[in-house]
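Remarks on the structure that follows.
A protein chain is absent from this complex, but the other protein chains hold their places.
Letters A and B name the chains as they come in the text, with residue numbers starting at 1 for each one.
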Amino acid sequence: MPFTRIMLREGRTEAWLQRLSTLLQQQLVERFSVPPGDCFQMIECCPPGRLIADRDYLGGPRSEQFILFTITAGRSRSRQQKQAFYHHLAQALHRELGITPQDVMVIITCNQAEEWSFSHGQMYNPEDV
Amino acid sequence: MPFTRIMLREGRTEAWLQRLSTLLQQQLVERFSVPPGDCFQMIECCPPGRLIADRDYLGGPRSEQFILFTITAGRSRSRQQKQAFYHHLAQALHRELGITPQDVMVIITCNQAEEWSFSHGQMYNPEDV
Partner (left out) sequence: MPFTRIMLREGRTEAWLQRLSTLLQQQLVERFSVPPGDCFQMIECCPPGRLIADRDYLGGPRSEQFILFTITAGRSRSRQQKQAFYHHLAQALHRELGITPQDVMVIITCNQAEEWSFSHGQMYNPEDV
């Protein structure tokens, strides 16, 4: 039930982007209580100068490899769960793709379950899961 | 007062996209209590591999024709109104554009009226409508 927009600079291969997508989904499943099949993402690769991130504010130094994940989730998670997700996502991206944790930013926004329709014109029903 | 981002694969004609835009607005007006002129949208057409949707999770089977609507609305609607909107939007897209209801996903997020400025640097004022 999350939908994630992944924003980064253009120039990565399709295989690299696919790996990025898979790693995010793995961490959502392992650390954010997301069912394995519940995978919905948009990967937005932009020209230079369009994705703007302060080099040093509350972290960094950020580079041209900066990646921003904005996640819309149908319910909130505990503080502990969010912290674990942030940590393990950054670790996995570093370990598997060589992305420095300095370049990883995440923003989560929550809405309600009934604000989701996955398919067939039907409102999300928790009993379907 | 809603703003909708429409996400789909590139390759549609401008006329088709315009029809899609009009159909969405019609359903927002008829089923979601949106005034007729209150039409604000971004249509995002992306290359293959960028819009990722699980084939079968809570619906589907989804195809390359998958369309995701993310709607930001200035106030919430009733459960019944949301369900009717999901249903009739999927029906209209099927009837008018041949989009299978399996390929239609909707996510709604709400904020507050005073978080909108439509023009002229002025905060939204319900008395203006």
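As a working rule, a contact is a pair of C-beta atoms (placed from the backbone, for glycine too) under 8 Å apart; a residue touches a chain by one contact, two chains touch by 3 or more.
Bear in mind that the values here come from a model prediction, so they are computed numbers and not experimental data.
*Asks:* Using the touch rule from the top, list residues of chain A that touch the missing partner.
*Replies:* So the residues of chain A touching the missing chain come out as 7, 44, 46, 49-54, 56-60, 62, 68, 70, 79, 82-83, 86-91, 101-110.
*Asks:* Mind listing the chain B residues that contact the chain we can't see here?
*Replies:* 3, 14, 17-18, 21, 35, 37-45, 72, 109, 111, 114-124, 128-129
Basically, only the chains that are shown with their structure count from here on.
*Asks:* Rounding to the nearest 5 degrees, give the angle of the rotation that lays the CA atoms of chain A over those of chain B.
*Replies:* 120
*Asks:* Taking the mean of the C-alpha atoms as each chain's centre, how many Å separate chain A from chain B?
*Replies:* Taking the average C-alpha coordinate of chain A and of chain B, the gap between them is 22 Å.
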